[in-house]
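Scroll down for the structure; my scribbles are underneath it.
Complex shown without one protein chain; remaining protein chains in place.
Now for chain A:
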Amino acid sequence: MPELGKYAVSVLSAYGVSLGLLAVLVGLSVARARRVKAQLARVEDRQGRQHHG
């Protein structure tokens, strides 16, 4: 850990806030991508069966 002196709280909170926001953004993007992909596959599958059934 580098010596941050009297500004340690400022520097660490800047890194904490930024990396936290980036992690939330990436996490939500990946989660929604998976959810929508699975939902679309279900709808396409359902419609495929209706057309062939």
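Basically, a contact is a pair of C-beta atoms (placed from the backbone, for glycine too) under 8 Å apart; a residue touches a chain by one contact, two chains touch by 3 or more; residues count from 1.
Assume contacts and distances are computed from a predicted model.
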Problem - Absent chain [UniProt protein name; select from "NUDIX hydrolase", "Heme exporter protein C", "Hydrogenase" or "LrgB family protein"] - result: "Heme exporter protein C"
Exercise for the section: Please give every residue of chain A in contact with the chain that is not shown. Expected result: 2-8, 10-11, 13-15, 17-18, 21-22, 24-26, 29-30, 32-33, 36-37, 39-40, 43-44, 47
